[in-house]
Structure formats: C-alpha cells, structure tokens
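Apart from one protein chain that is not included, each protein chain of the complex appears where it belongs.
Labels run A and B following the written order; every chain starts at residue 1.
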Amino acid sequence: MDKAQFSSPWMPYLLLMPQMLIIAIFFLWPAAEAIRSSFFLEDPFFGKATFVGIDNYRDALTGSDYQRTAWFTALFTILVALISLGLGLMFAVSADRVLRGQSTYKTLLMWVYAIAPPVAGLIGVMLFDQHIGPLVDFAALFGWDMRIGVNYWDTGTAMIIVATWKQIPYNFIFFLSGLQSIPSSVKEAASIDCRSEFRRFWTITFPLLAPTSFFLLILNITYAMFETFGTIDLIVKDQPGNSPVTLVYKVYRDGFRGNDLGGSSAQSVILMLIVLALTIVQFRLIERRVHYN
Amino acid sequence: MTTLRIKNARKVYPNGAEAVKGVSVDVEEGELVVFVGPSGCGKSTLLRMVAGLESVTEGEIELAGRVVNDLEPADRNIAMVFQNYALYPHMSVRKNLAYGLKNRKTPNAEINSRVDDAAKLLQISEFLDRKPSQLSGGQRQRVAMGRAIVRKPAIFLFDEPLSNLDAKLRNQMRLEIKKLQQSLDTAAIYVTHDQVEAMTMADKIVVLNDGQVEQIGTPAEVYGSPATTFVASFIGAPPMNLIPGDLSENGLNIGGTVLDHTADHRGPVTFGLRPERARLTSDANGIAVDIGVVEELGAIRLVHCQLGDHELTVTQDSEEPLPSGRMGLEYAERDAMLFDRDTGHRL
Partner (left out) sequence: MATTEIETDVPRAKAALSRKSFGGVRVYDHIVLWVGVFLMMGPLIVAFTTSTFDHVLIHKEGMQLGWGGQFMETYQTVLTQQGGFTGEVTGWLMTQNSFVLGIFFALGKIVVSMLAAYAIVYFRFRAATFCFWIIFLTLLLPLEVRILPSYEVVQQLGLLNSYTGLILPLIASATGTFFFRQFFKSVPNELLEAARIDGAGGWQFFVDMLIPLSKTMMAAIFIIMFVVGWNQYLWPTLMTTDETYFTLVRGIKQIMQIMIGADIPKYNEALAMAVLAMLPPALVIVIFQRMFIKGLVEQEK
C-alpha cells in the first residue's frame, strides 16, 4: 500500500523549492546550454556564434586526437575498474574470514578512500618522480626506465596505478559488507556440502556477490571516467602535450585552454550519452536485484 | 445514546477496487463492537474510515451526533491502537502519551495528571521514562493503550492490537482490554480476524465478508443462529459442518441418506450442524457414519468421519470410549440449520 499522505496546496512546493531552484539554475540551464552550443561554432574573439549542425560532433568523433583519447579512456577505465575490483574483493574475502584484528585491517584498508583524487595524484607524482621516486627505482630493477611526463605509456601506467590505488578501498568496503550480509546459515550449509574452501567461494559466495559486483562495476566505470580528473590533472601537470588523458580531461582542456566551446560542448554531450547508457544498465541491474530478494 | 453511526459507508479506491460496499453499523454508548472477517474483507478499511485515515467515498460517519466525514483524524475525538503499536521510537513513554495532548494545547498540569492516571491504570508508571525499544511486547501494548486513554476520546479504535503478541499474552491482554473498556465505559470498535477474540470480547459482533455485512448480533446470536453459511463457517471452532443436500416431500437427502425434516422449503439446500451438537452412538441404524482420524485435544476430541461422500466432524468428550468403525449419528432437530444453497441465507 502507498504511504498515507498529507495534502496541502502549497507546502510540498515550498519544501521542494530549494532543490528545484538549484537544479534549474545550476543544472538544467547549463545542460541545455551545453546541448545548444554543441551545434554552434563560437568565435572566441568576436563572440559570434554560427549554427553548424552536427559539425562539432563529426569533428570530435573523427579527430585523431579524440580517437586516441577515447581509446586510452577505454583502456584506462577497464583496467582501473577490473584491477581495483579484483584487489578489493581479494582483501574483502580475507578480511571477512579473519577474526583477530579485523577492524584494524578494515580501518587501514579504507583510509585511502578519504584522499582526494588530486592529492593521490600528487603522491603519485612524487613516487614516480625522476629524481626522488622510489617506484621509478623499483621499475629500474627490472630494466624499465620509467619517464613520467615524457613517455606516453609510462605516464599512462602511473595514472592507472594511482587511480586504481585510490579506488580499492571503495570496492573493499562494498564487497566486505556484501560478504557480511550473506546469512551465516548459508555459509554453514555450504561448509557441510562442500569441503574445499576454494570451490565453496566460486560456487556459493561469488554467485551471491554477483549482484553487488555488477553494480560496483558500473560505479567503477563512472569513477574511472569522471572522478579521476584530479589525479590525471596532477600527473600531466601543465604539459599535457604527449601525455595520455581521459575524455573528461579533454573536454576541460579544449573548452578552457583551447577555447573551442562548440567542440567541447559536443564532447560533453557525447559523455552525457555514455552516462545515460550506464545509468540505464545500472537500473536494469537494480530491478534484477529486487527480483533476487 | 448512539456514539457512532456508520450510514451506508462505501469505499472505492482510485483503481476502482471497492473495499467497503455500503455498510451500516451503530455503536451504542459504552459498547464494544467487534468487526470480524477474513483478511481483505474490508474491516480495517472501515475502521480507518472511522478514524479519518481513509476518505469516505459515499455515506456518512456520524460521531456523537456530528457528521465527521471531512474532519481530520485529530479533530474527530477518537483514539486508535495500531497493530504494531506505532509508538514514537525516539520519545520516552511519557512523551508518547503526552504528544497528542500537547498538540491540542492542553495545559501542562492537566497533561501530567492524565498521563499519571493512565500509567497507574495500566501499571506502566515505572516505565514512564523509558524508550519503547526498552520495553517488552506486552508493555508496548499497554503504552499504545495508554496513548489512547489519555485522550479521553468518544470512541476507541483497535486495529488487531493483539496479533503481534504470543498466544499466552494474547489471552491475558484480551481480558485486560475488555475490563479496561468496561471500567472506562467508553465505546470501542475492535477489529480482528480471530473469531475467538471476537466471541470473547464483543458486546456486538459485525461479521464482514467481501466488503459487506454478513450479520450483526451478539456473540450468542451469531453463534446460535448464523444468518448465512459464511457466518456459520467463520464463527465457532471447529467450524460448523456444511453439507449439500436436497429437500423434498420425503425429507432431506444428503448423499443418498434421507433424513427426516419438517421444512416447507423444496430444492437444493446446505445442511449445517455444529460438531459439538452432534453425538455418536453405537446404533448405526439411523444415520450411519464411518469413523476416520481422531484428534485428541485433551478435554475433548475431534472425530472426523465420513457420511456418504461428505466429511463431517463431531466433538466428543475425552472420557467416552474411543469411536471406531461404523457408528450412528444423532442430533436434535432444532440444532440442524438449513441454508439456501444459492444465496447462502438461512432458511
């Protein structure tokens, strides 16, 4: 049955007003503006705008720089999401099983969640620094001469490592709470039915975690695509010339540094469509999760 | 004087479902009226319409001579005890009791004395400063009642208040509620799906089915002369035996067995006989039944037997010898009831 509700002609509108005002001013207006200007070519010096149809989109999608960025973003996203999910799950499974020191492990493993992406980036910059970075020395042990900011893939590797590191605690927390919500009677039944712990994990625990995992995968993709901006911005410093960047970073660079408003807006709209697709997938998953229960 | 008068009340939900189909009930001063029926029969909806928690589609709710259809619940001079108590979890017991009075701008001294009186009456004085979560189920139940009592309402509304308690506590609270209601001399409506609760507590029972009144009467009336087969099967445990038969000049024909019956009606009927009004005899020459499973309940036993193609239950004192094989069935003719098989109404 539905909630019994109040009926008042004005009160709900009054209550919703702050939220709706903020959304209208800082959300709907800019979003509409982004869509509008993606169809115009703006002259940064004279402020004149010419309607160019889908030219901005075509230019964006066919530009070699954009394609390169898109490929890197895809690779970056997949690696960051999968590695941080994998490590998060591994730590969570162990943390769920130990009895002694569980809360200490938990605290130490989730600490990094609190760190802002650019701060993680700064620490990464130091660790991979040509002069003082221990990780560069470590790579040199294997004959890898890492040159962050100079070599495209070296820089990309550092970005992936830092972004993954920053995301592990998030996945750890969700997996651990997922594991702890599995009823102990199920775990006990499984331990009677199947002796091998390894097998038990893959046949009982993991399938029970699957909804959590799918759901987390989407959140991780969103993180890698959008929230790593600060990390990337610090690692590329101000010389993004030969450094890999993600699509979001490119929106920012083209719009603010390159003054290509139309192109940047078109890229924004493309990203909006990607988020839209991800959200639809996410809601499908939530619906399915409801069926599980 | 009549405290509450429900006149032809209907409730139609926006989706078209009709939960209450024109019900009229009067609640007299100091009377405890029980609405009883299976789940989905509209009894709770009807109660909530009286409370003002559901709008009334058609008809009138008249409380103390005043039509209250359009009044807010708070303005109706009613008090309600909910199934899950609905105590305010963040307030102490005292504040729970006082909240409604405070909202009505009752002077503090008055609030305090009313709360203390109610607490004393319900023996919860020592818990006044506790939070609901620190109380047992029975204690919460009392607090919920206390919240109703302090309002000094024209009528109490109870919505299955005992269904969350265990069986033992339920029997005890049943009695307490009845006593309390009598000592306060305030009218009350009590909703339940439990016919034992209905029989033991009610001054007047309203049997509801599918949004309609099946019968209104005292417990004795509802039990002794049920108006329909529905009431006959719903009130009384174990339920009345209901067997299809045919009335003709020869008598009542039930699956081949013809019983003597002096009724004017002719045609298909339902024959009703309460298990406790039938006797098993060793003389199988009259109506013969085959004994099946026997359930021992301690003081009595339930004997399930077969009359032709039909199942029949008979209660028997446990002192009697255990029945078996083929036996005779006896009953007084005034205990046998006949219902029209099409309408279900008593003939």
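By definition in this document, a residue touches a chain if its C-beta (ideal position, glycine included) is under 8 Å from a C-beta of that chain, and two chains touch if they have at least 3 such contacts.
All figures in this text were calculated on a predicted structure; none of them were measured in a lab.
Check B:69, B:83, B:125 or B:253 against the missing chain and you find that the one touching it is B:83. Contact with the chain that does not appear here is found for just one residue of A:19, A:62 or A:184, A:19.
From the options B:34, B:51, B:273 or B:289, the residue with contact to the unseen chain in the full assembly is B:51. Residue-wise, the contact with the chain that is not shown comes from A:127, picked out of A:41, A:60, A:127 or A:159. Contact between chain B and the unshown chain involves residues 51-53, 72-75, 78-80, 82-91, 99-100, 103-104, 147. Residues touching the missing chain, restricted to chain A, are 1, 3-9, 11-13, 15-16, 18-20, 22-23, 25-34, 37, 87, 90-91, 94-95, 97-98, 100-101, 103, 105-119, 122-127, 129, 131-134, 137, 165, 168-169, 173-174, 177, 194-199, 215, 219, 222, 226-227, 229-230, 233-234, 237-238, 248, 251-252, 255-256, 261, 264-265, 268, 271-272, 275-276, 279 (touch as defined at the top).
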